[in-house]
Each structure stands twice: as structure tokens, then as C-alpha cells.
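One protein chain is absent from this view; the other protein chains keep their places.
Letters A and B name the chains as they come in the text, with residue numbers starting at 1 for each one.
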Amino acid sequence: MSMNRGGRPTSAQGGGSSDSPTFTGNRALMIEEPLLFEVGDISKTGVDLDEPEAHDSRLGSLARSEIGLPGLTEPEVMRHYVRLSQKNFAIDAGIYPLGSCTMKHNPRLNEKMARLPGFGDIHPLQPQSSVQGALELIDTLAAWLLELTGMAGVAMSPKAGAHGEFCGMAAIKAAQLAKGDARSVVLVPESAHGTNPATAALLGYKVRDVPAREDGTVSPDAVKEALGPDVAAIMLTNPNTCGLFERDIVAIADAVHEAGAYFYCDGANFTAIVGKAKPGDLGVDCMHINLHKTFSTPHGGGGPGSGPVVFSDAIAPYAPVPYVVRNGEEFTLVETAGAAKGAKPFGRQTAFHGQMGMFVRALAYMMSHGCDGLRQASEDAVLNANYVRAGLRDVMTQPFGDRVCMHEVLFDDSFLKDTGVTTLDFAKAMIDEGFHPMTMYFPLVVHGAMLIEPTESESKASLDQFIAALRDLVRAAKGNDKERLTGAPHHAPWARLDETRAARQPVLRWSPEKPAEAAE
Amino acid sequence: MRYLPLTDADRQSMLATIGVQDIGELFADIPQDVRLKELVDLPRRAGEMDVERQLGAMAARNTSASSVPFFVGCGAYKHHVPASVDHLIQRSEFLTAYTPYQPEVSQGTLQVLFEFQTQVAMLTGMEVANASMYDGSTACGEAVLMAQRLTRRTRAVLSGGLHPQYRNVVEMLADLTEFPLHALSADPAGDEDLIGAIDDETACVVVQSPDVFGRVRDLSAISAAAHEKGALLIAVVTEVVSLGALKPPGEMGADIVAAEGQSIGVGLNFGGPYVGLLATQRKFTRQMPGRVCGETVDANGKRGFVLTLSTREQHIRREKATSNICTNSGLCALAFTIHLSLLGEAGLMRLARINHANAVVLADALSGIKDVELVTPAFFNEFTIRVPGKGIDTVEALARKGVLGGVPAARLAPDQAGLDDLIIVAATEVNSADDRETYVKALQEVLS
Partner (left out) sequence: MAEMKYTEDHEYLRVDGDVATIGITNHAQEQLGDVVFVELPDVGKVCAKGEEAAVVESVKAAAEINAPASGEVVETNSDLESNPGLVNEDPEGGAWFIKLKLSDKSELDGMMDAEAYGKFVAEQS
């Protein structure tokens, strides 16, 4: 028998060292990419347009001669942005357990539906007779939100969570002013998201902190202590930022109402209780809903979000314009305060009618799940968070003891005490393991906080690997393998970035006079 | 359920690991009497086909811009977006990433934001820009608040040419955050005395160009007058393609530019999501609201980008933040950046010339119709005509003939006098000669 021993080797021979330099600086699939302004050319364009028709200019003396913008042809644009995309972590690539951000799967059916020409290619100021289906969609989504929350009214136009917070608090302010009952203080627990005090301050309120009790929740007594005739409202997140359901929420709401104040609920964590409890039954007066968290519209690298707000009977009349009114099969958009019959809208928060593209996606998600699937999703989200807690409770530390959590589990850094490893190191080491870090140093009330929200989108196998990897990192932190954490990430395309330099000498744009230094 | 990976067997074994009997125990903190025993009153789960059918039926009841001769503008414009833009923004790594708080694994988004900020600064003729706002109208509101912080004054003056819904946003802020506002009346004739409205208490004067009626305005004299009184000029642009043809606000003394970026890369979407642009001078950077990306190096000296100046923001500054803004409009900013990279200066300037040409030709043809008058002599791609009778009725009658012919000015501001017979008409590169001919013929018929 003769055997051909030539040809391609089938086992690894040599190589594999990550330190060997390459000529280009590239690393196989990880390709360096300069700035658009360094690769583009002012004379290039990636669009073919005909010459304009002959015409007399009506621009007067205001014509522009140059801009300085480089262009690229289509193949160059594809390369540039595909290479950039490859430098991002994403939900579609792996677990993204950012607490209080709800990084769940973004179904692609949603994308397809939002791009139907009947939704994506209609203008906000077309005659209403030509957009009846779009108004129907807004009205249908509003009805789903009202049923899920048990509330009386809804404003669909807020563009994001913080915009929704402003909407709710503005409606509360308008309601109190209408009663001649101007108040000056808003209660905010220390564990709140930073947008809560920022929103209250923007509306001219003073912020009064409410301390949490030892188990991480707010006590009705502390709220009663802080309440007074000057208090307009409380802004409370539920489930709260420690991942716990505020178990005395009904008593808190009663106390707040007793004092003539209103209850603003930050709905950032609504995902935990959809189909399990209705905020309307808890005494809530206003709550924003982050469609980009609870109802799966994509985060897109930081937006766009969408933050509809639901209202109780007391506040609903003050909701802003625009809103949709249904009359049989006909839908009308009320666009101005003057046209609002029987209501007293506080005004308008944005041009047009809100984040329609996000409405379509959210409704597609809700219809896909249905009442049964939405409840199952909440249960799975809570189950997954508790499974992570169970898998890590003997090696990591929880600030409020080992107790049942909602959709996210909070650890602190006491398990790292005396190791020389910080929360930041621990989080950066997760990058090397192929995970996105958890939310860290938030909420502020817990030292070295690590907030993990796996969401319902993770399989058991995925969680098992995640838990095993974190256990191994704890072992490394406590043993002789600290460099794995303190120097992390070791395997990301960039090492830790110098944020001090960025903030001390801000360079916020490329400029032709002083070209940004080339990457080394 | 197709989006939920856990099996019933997984759930049972996980409950056992946690040490509870059933899922109810994990919800024990919810008071018993408010815990839902039954499913909420909504339909049950549905497959992809079923959802497509239901939503498809709703979509089919709308008249899409591409399906008819289309001339509607006023803050949102129908432009052609190259196919590659939508393909790229749907890449998982862009679509399903969060805000780039972990720069080591977010350089894609961060470099895009740095490119976006640079493009916006170049386009507006300003020194710096932020990483985007919700939309143009909210950027306008934030610009007013920013000017108040910078000048330590509160009074705002609004031009009557400002988009009425932008004006409503500022009015709402003035009502609820309690500052003095001087908003001039709607100004289709272009003869308002804006300079006379600026006094020593004025924080800012807000002027749109091209204004809501389409008129292009020279801002130089207004900025000089504002600066004389210690006030700032906020320039609003709702059609950014105009910056491919018109002198940018930065060359006319603007201190802050608030613009709607929808025209580049972002579709009509019935009003959102869009992308707000906010640009200013370098010395005002620290009072700029919203996220901003900056250049730096990593531990090995390699160039990279991070979100920076974050101590201005709510998550650190809380009640002392410059704004309560958290989210930006990341994916729309990406679409804007990609489309503008494809256009480049050469493409954008040609696109702007085509828009202007189509508008000029249409304006001349429409104003040639008996009893139709062109109200705005200087314009870019949008102009206002006066018709006999009510503009609202004319637009509805045109729609019945299959032409979406513009926005009746009175729809935007029913409380303002003198707008009833005005229609604001936009023309862009998507309008063919046939579209224009159809429009002219339809208007003749409606008016005869």
C-alpha cells in the first residue's frame, strides 16, 4: 500500500502565540480600522445622482461652497462599518447581564414589521384619513399597556425612560397646580436611578432622600417620616434597583395619598412582574414603561428608547398631547391642547407622536407572547436570576443576605475584601471569559455593587457556564491568579482605556488642522 | 414559546437548585391580595405568521409615501436612503448592543459616535457636537435650558418661524419649569421684529432656517444683536439636507445649533424614532446635555474612544445634572453617519441642488395656477403657497385624488391667526417630473 504523506497538515503545528506581531497590526478576524476622515476622500461618493434640472437659485446670498465631509463608495462603506461592528459585544453574541438594563433577545420579526411601508414609510403630518392603520396600532398598543398595568390613561409620545419620567412628574405638577396646591419637594430613595432626582430637579422640585432599611427596601415609616404638606410625590422604583420587590408598596402608596401626594413608579424593572401584578393595584399614579427593556425593542448601542407613561384616574386628564381617540372603527389624533375635549393636557413634549418604530416592535413582541407568554417570560426572568443567585451565593456576597430576588440579583464586593481585586477588575475579567460585565457600582447604596440581570432569554446551559466561569474568577481572585483580574481584559481588542485623559483634555471630534494620531 | 429557551424540565431542576417548591415562592414579596391569579385579559401567544397577518392588515390601511406623489414636510422629509444603510444598522453587533459603557468591547459604537460628532460639527459649522438627542424638537428644548445655564438668565425669545410643535415643546418647559417666554406670532410674511424682542434679560433667541414656512434666513444680524445684549443665538434646522446648499449656522454666529437629523439615513417612521443633533462652540462643552464620546488611548497606548465628561450626566450628578437625559438615539445616529459617509461632501451638495431644483420648478408651476400665490420668495426645498379657501380642505381634496400635497399650516398651529389659507409644500429628490405634473393637475382640478 502506498500512502500519500504530502498535502495539508491536519493538526496544529506551532503557532498559537498571541504575542507574535503582524505586519498590518490586524489579528486575523480583528481588523484595525481608521476613522472615516482618514480613509474617506472629499471627492468620493457612494450614491449616484443625476444632474439637477435647470433652475434659478432661490437661496439668495446664502449659498454654501464647502463642507469638508469625506465620502466613500459603497464597498468601502461596507468594509468600514462591518469592521467597526466586529469590535462590539452584543446580545446576539453572548450573555449581556447588565442589571436594570434588561438586555433580552430582540426578535427579528419586530424588525420586519417595523419596516413594512405602511409603518416605516408614512409621514407624521399626512392627512389622518391616510394613516388610520397607524393610529389603530398606537391605540392597540395603548390598550395592551393599560390592561397589563391596570391603569386608566396613557401618554405614548415620550421618547425614552427619562422623557417618560418628566412626562409623569409634569402631569403630577400640573394636577397639583390645577388644584391650587403647589408643592416643592419630591421624595427619592437613595437607591434610585440618577434620572429620578435629575427629573425632579428639572421640574423645580427639591429632592429629599429616603433611606432604605437594612433589607434593601423602603419602609412605610421612613416614607411617613419624610412626608409633609410640601411633598408633591414620591419616585419609587419597583421592583427596586436592588432587585427586590417593595413588599410594603401598598402601605407606602396609602401613606403618600394620605398626605395629598402622588406616587410615581419608575417602571424600569416592570419586566419582572408583567402578568404577575398590576401597578394599578399597587396604588401607582404614574409609571413609565421602557419599551426597550421590558418589551424587547433593540437598544441599538444607546437608543432610541421609548417611554410611554400610564396614569391613574387622578392624573390622566393632565397627560400631554398628542393622543389617539377611538370612535368605533375610526381613529382621531388629538394634536393640540385646544382640541382636547374634557382634558387638561400639560402641553406637548415632542414634535409628532412618539417612537412609532418602537411601538410596532413592542406590539409585535407582545402579540407573539400573548398573555400566557408574557407571564411565562417574567417567571423565567425571575427564575434565571434566582438560579444565578443560587449558583453563586456560597462564593460571592449579597448585601441584604441570601433572599429571593426578582429579575436581577445584587452582590457586593465584600467577598473581594483583602484580595486586592476590585469590582471593576472582576467585571473586566468577565470580558475575557466572553461575557459582557454586569452593572457595577450601582445602586450607589451598596459598596462595590454588582447587579446581574440574566433575563429570560438565557438557556440553562448558558447560565451554567456563566456561573461556573464566575466561580472560577472568584477562585482566581482569592488565590494566586490575581493578574487574571487586575490586568483584565487581556483578550479584548483594547486594554483598559484612559478615561482621565479623555476627560482632562477632551478631544470630541477629528479635525483637519490637528489630525488625530494614527493608531499604533 | 419561541423566544424562551427554558424547558419545563429545566424549570423544575432550577427550582430544586434554588431550593423552592414552585415558581410562586419566588414572587412571595408581592402582597397576596394584589398577585394576579388569572391571566390578564389579552390574546394568547401567536406564531410569526399570525402576527404578520394582523400587523400587516393595519399597515395596509396606511398610504405610504413611496406609493403616491408625495410633498409632505414640516420637520420630517421623504428622502431616498441607500440599501446598504439599513443592512448595516441591522448587524447584530450594532442593533443589540447597549450604551458603550465598557469601552474595551464597544469600540465599534464609540468610533461611530466620534465620527457622528465630527460630521455634525462639520455640517453645522460648529466646533463640537454631542452623541445625539431624541429628536430635533427635544434638542431645541434642551438648547434653551443650556443657554439658560450659560447666561444665568432665563428669558427665551422664539421666532415666529419656529416649527409650531418645537415652539410647543419650549412653551411646555416654560410653563412647568417656570421661565419667561416671548414667542412671536407665526410669521409667514417674514417681517417679524426679532431683534427688537431681545432685551438685557434674554438668555437666548431661537430662530429656525429654513423656517417652518420654508424661508431661508440670514442669521448674522440676529446673532450680532443677541451677542450685543449678552444673549445666545440658538439656530434650529429641521431639514439637514439644506446644509448641503446653505451657509451653516456656525458661519452666521450661532452659539448652539439644534437640528433634526431624520433626513439623512432615517426613514419617516410616522414621527419617530428620529435623531436630534446638538452642536455648539468648544467653550460651552461642559454645559452641553447628553452623552458625548471622546478620544483617548488604552493601557498599551493604542488610540480608542470612551464616553466622557460623564460627571455632567444624571447617573453621577443626579439632581445637579445638566439634564435628565440618559438615552440618546444611537441606532439612528449610526444610520445618519453611514448615509452621510456614502454621500460625502460631493453627494450631499448634489443632493441638495436636486432638492432645490425640484422645489423651484414645482413652486413656479404651482404659483402659475390661477389664484395660487407663492408666499416664500427665498427657500430651499420647501415653500408655502396661499390657496383660495381653507388649506386643510384643499389638502384633503388632494389626498382623495391620490396626491399628498403638503401640510396645511393651520393644522400645526390652529390658535394662530392668518394661517388658514396656507399650505406648506416640500419637494425632494424622490419627486419625479410625473409626480409634479400630477400634483399641478390635481390642484387645478381641486380649485376649479
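We adopt the following convention: contacts are C-beta pairs under 8 Å (C-beta built on N, C-alpha and C of every residue); 3 or more make two chains touch, one makes a residue touch a chain.
Predicted model only: the values in this text are computed from it and were never measured.
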Chains in view that touch the one left out, judged over the entire complex: A, B
Which residue of B:2, B:80 or B:286 touches the chain not shown here: B:286
Residue in contact with the excluded chain [from B:66, B:185 or B:311]: B:311
Given A:27, A:213 or A:504, the one touching the chain that is not displayed: A:504
Positions on subunit B where the hidden chain makes contact: 286, 311, 316-317, 320
Contacts of subunit A with the absent chain, listed as residue ranges: 441, 499-500, 503-504
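What we mean here is this: only the chains that are shown with their structure count from here on.
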Whole-Å separation of chain centres (CA-atom averages), subunit A against subunit B: 20
